[in-house]
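Moving on to subunit A:
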Amino acid sequence: MSEPPVLEIRDLHVTFKAHGREIQAVRGVDLTIERGQTLALLGESGSGKSVTAKAVMGLLDHARVRFETARLGGRDLLAMGPDELRSLRGSEMTLVFQDALSALNPVLSIGDQVGELYRVHRGLSRKQARARSIEMLDLVGIPAAAKRVNDYPHQFSGGMRQRILVAMAVALEPDLIIADEPTTALDVTVQAQILELIDRLRRELGTAVLLITHDLGVAAEVSDRVAVMYAGRIVERGEVGELYDRPAHPYTEALLAAIPDLDSPATELRAIPGAPPSPAETPPGCSFAPRCSRASEVCGSTRPPLTILRTGSGRASACHHSEEMLDGALT
Partner candidate 1 sequence: MRFIGLRLARGLLTLWFAVTVTFFLVRLLPGDPVLAVADPNMTEELRQKLLADFGLDKPLLAQYLDYLGQLLHGNLGMSFRQSVPVTTVLMERLPWTLILTITAMVVTIMLGIPLGVLAATRAKGWLDRVIQLTGVTAQSLFVPSVGILLMYVLGVWLGWFPIGGAVDLDATGFGATLSMVHHLVLPCLSLVLIQLGGYVLTMRTTLIDALGEDYVSLAKAKGVRPGKVVWKHALRNALLPTTTIAGLQLGTLVGGAVLTETIYAYPGIGRAIYEAVGQLDFPVLQGAFVLLAAAVVVANLITDVAYGILDPRVRTS
Partner candidate 2 sequence: PSVPGQNGSGQSAPASADRLTIGTTADVVNFNPLVGNSRTDSWVTNLMYPHLMQMDATGKRVPYLGTEWSYAKDGKTATVKLRDDMKWSDGKPVTADDVVFAVTAVQKEKFGVVAGLITALDKAEAVSPTEVRFKLSRPDGTFLDNVGFWLPIVPKHVFEKAPSVQKFANEANWVSAGPFKLTKVERGQRYIMDRVDGFGPAEPTVKQVVFRVFPDVNTEVLALRNGEIDMIGNVLPPATATELKSDQKVKLQQIPSLGWAHLQYNTKHKPLDDVRVRQALAHAVDYEAIRNIALKGFAKSSNSSVLTPTLPGYADPASKEYTFDPEQAKKLLAEAGQPNLKLGMIYDQADPNIARWAPMVRDAAKKAGITIELQGLERNTYLEKTEKRDFDIYAGSWAVMDNPPANLGLAFKSGGFINYAQVTDPKLDALIDQSQKALTVEEAKAPIQEAARIIHDQVYDNVLYVEEFNIAHSTKWTGFQPMPSELLSILNPLSLASAKPAG
C-alpha cells in the first residue's frame, strides 16, 4: 500500500435548492479508486451518480458541496485554490459525458476542442496542438483523422462523437477518468466497441476509471469493483464477481432478480414494487425500506450505516439484514 489511491472521497454531501426546497442529491458518499482499477457506480436514475461525478470534478457552481476528504493521487483537493484545481481538471482527472452530441460544442471544430487541452495545459501552439489532436483521434479509431480534424461535431456519427470524447479524456494521460454513462446513448454493437476502447486505454495507461452506469450488464463486463447507489447513498460495494454472486443488500438482490435472463426466458421477472423516493424527502430509516421484502421495524426508524462486511475484500453494505442475507446465500 505504498501508493495512495487515485481518488479518495469521504462523506460527500451535495444539496440543491429548488422551488424553495432543499434537494439532498448526495448524502454521504465515500469512494476510493486504486490505480489501474475500474470502479462501476451503479444506480438508477436520480440516485445521484452524475452529481457525485460533477462534485468530484468541481463542476457544481450552484449547489452546496461538502466533503470530509477529497484527495486525488494523495493531493488534498480541499486545500487547493481555484486555479490549482482548474489545472488538474482535464489533465489529471477527466470526464466523459453521456450524450456526446450535447457535450461537444457545435460551433467549434473537433481539432479545436481536442487541441484546447494541449493549449490550456501544455501551452502548445495552435499547430502543435493540432498535430497532437490528430494523433489522439487516430488512437481512438477515427478514420482519416488528419482530414477530419477540421470537421464539426454534427458531421460525425454517434459512435465517432463518443470516441472523440474519449480522446479528450485520455489526451493528457490522466490519473482518473470519470465516465458518466458513456454508452447509454449508443447501440449495443457500438457500445461494446467504446467499452472495449476505454478498457484498452485504461490498461495501456494505467489510469483509474470511475464508470457510472445503470446497466448491470455493462458493470459486469468491465468493472473490477462495484458501488451501488440508492437515493443519494451508496448502499453496497464490493468486488464485482462477489457482489453479483452474493448481494448483501436487498436492493442489489432485487435488481439482479429483475433483469430478464437470456438463458431462462420463461421465468416471471421479480419486480420491485413501488418507485424510488424523491430526493427532496428524507425519511428517517432506510430509504429502500418501503419497497423491501425484508424490511422490519428497525428499517423504518433507523438508517443502517454502510458497514464493512466480514467477508473481507472491502465489501460493505448498508442494511440491517445483510448478514442474514449472506448467511442465506451461503447455505
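Here, a residue touches a chain if its C-beta (ideal position, glycine included) is under 8 Å from a C-beta of that chain, and two chains touch if they have at least 3 such contacts; residues count from 1.
On the choice of candidates, all candidates are chains of the complex that A comes from, given by their letters.
Predicted model, so just to flag it, every value in this text is computed and none were measured.
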### Query
Pick from 1 or 2: which one touches subunit A in this complex?
1
### Message
Please output the residues of subunit A touching candidate 1 within their complex, sorted ascending.
### Response
54, 57, 59, 86-91, 94-95, 97, 99, 102-109, 116-117, 120-121, 151-152, 154-155, 165, 168
